[in-house]
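For this depiction, one protein chain was excluded, whereas all remaining protein chains were kept in their positions.
Residue numbering begins at 1 within each chain, and the chains themselves are lettered A and B in the order written.
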Amino acid sequence: MKSGVFKIPTNFSARQLVVPGFLLAEGKYEAGPNVYKEGERLYSTVIGLAELRNNTVTVIPLRGCYIPSVGDIVIGKVVDVITTAWMLDIRSPWLGVLFAKEHLSKPLNVMKEDARDYLDVGEMIIAKVISFDRTKNPALTTKEQGLGKIQRGTVIEVDPTRVPRIIGKKGSMISMLKKDSGCQIYVGQNGRIWISGKNREDEALVAGAIKKIEAEAHTTGLTDRIHEYLIKNRM
Amino acid sequence: MTNQIIPAVKRRQIIELAETGKRMDGRSLTDLRKVEIKTNVVEKAEGSATVKFGDTYVIAGVKFEIGEPFPDTPNEGVMSVSAEFVPLASPGFETGPPDENAIELARVVDRGLRESKLLDTSKLCLIPGKKVWIAWVDIFILDHCGNLIDASSLASLCALLTSKLPKAEVVGDEVKVLDEFVPVPLRAIPINVTLAKIGDKLFVDPSLEEEEVMDCRLSVAFALDDQKQEKICAMQKGGVGTLSFEELLRAVEIAKVKSQELRKLLPSGEK
Partner (left out) sequence: MDKKLITEDGKRLDGRRFDELRPIKFQIGVLKNADGSAYVEWGRTKILVGVFGPRESHPKHLAMPDRCLIRARYHMAPFSVEDRKSPAPSRREIELSKVIREALEPAIFVELFPRTTIDIFAEVLQADGSTRCAAISTAALALADAGVPMRDLVSSVAVAKVDGTLVLDVMDMEDKLGDSDMPLAMMPSRNQITLIQMDGLLTHEEFVKSIELAKKGCMEVYAKQREALDSHFRVAGKEEV
């Protein structure tokens, strides 16, 4: 009688760089994000770092677009206005849609008002994704504490795959950034970050630090280096 | 046409039927449809032919014109093949210049005719470097029911086989076209056969329905060289599916056998 489970070991070492089509493993493994399973074989679909978590084979992508998820906070830019809604570029393959009732406290009077009076093309908002499946455009809302039109500050863009590193484990990196810079920092899951500080210099400093994190995301000792960078340049 | 929604139900139907070796129209996987060839159908053209593969209906016309040779082949005549998918042939065809499908078809047919050296362009030179015969081959798709490439290739071929070249007299720097005709100088005869891959099966002479659900297609042209040895002279994979190496070789084998069958149908017993 056999005890335990015999398993063919995976084809990669922890955090190994893999390319699309790389055979990650064979056998009774589960396919995590960016992995597809064909029969008993699991392949990577993107360039990334391969990982085994419990029984699931995952690839952490090094490049990729933002795929919306319900509950995500995103920073969007208005690109089109239709009668009762705004269409937003949220850096995903699909435009986000913000219906008037998800932004305004009272219904829009289409006879007297123009949606542009509230939000015009080019303006930016911080919003939450309230629904998404690939057959429809993601729907957004600003009707929550902390969401709405962005009036001041600096908005920068990073590769969406770097967002987890910018936030850090249990928020460690983002907390350190806020503390060291004295700025408010809102990280959109879609790779847009809103920095609001007392002055432009502080905002620019944070922007520089974030760009540095983006470039060095997969190196060791990063949190400390960023901390030093901020302290040194804040003088 | 390449971006239609694939009817999944129909695809399953075709694949399941193919497991029994049969197709929707009753053919076996390697049967051609009924092929009909008529030549000299347009008297004003120097050569013409209509070809039907089942309901697919194509006409090709040949016109000869005197023009300038290409700079890198000053002593050779020119052959130019173009195709039009006219709107009456299919609800999916629109007016306007040839789209990528029409251009691909024309170029695939052209390569089949050209590489086999069907037309002996070295015999079409009138004044070297200045004046040569240009053979314009124009293909019109009249009814699209699948496998336009084979029908167009065969129509072009038959039009050229039965063409007559005006006799020309060179007097100094002038070329005088006489009211007589000479046979068109021909060498090898290319025959094109297309197969569609659906699932893991290969279908000869795909119908429109089969093309709608296919993974990809492979067109292969065969010709006999000067020593009467059979050679492959052109090939084109089309569509967004893939072929394994084994499927590729199997398809080429089947195509070769079918090309021999089609060769027997040519007008005036040409080989």
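In this section, a residue touches a chain if its C-beta (ideal position, glycine included) is under 8 Å from a C-beta of that chain, and two chains touch if they have at least 3 such contacts.
Owing to the predicted nature of the structure, the values given are computational and were not obtained by experimental measurement.
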Missing chain: touched chains present in the view: A, B
Thinking of the whole complex, not just what is shown, which of B:28, B:122 or B:244 touches the missing chain? B:244
Residues belonging to subunit A that touch the chain removed from view: 14-15, 17, 19-23, 34, 36, 43, 45-47, 49, 61-65, 93-95, 134-135, 161, 165, 169, 217-223
Touch list for subunit B against the chain that is not drawn: 3, 5, 100-101, 103-104, 106-107, 111, 114-116, 216, 218, 223, 225, 229-245, 248-249, 252, 256
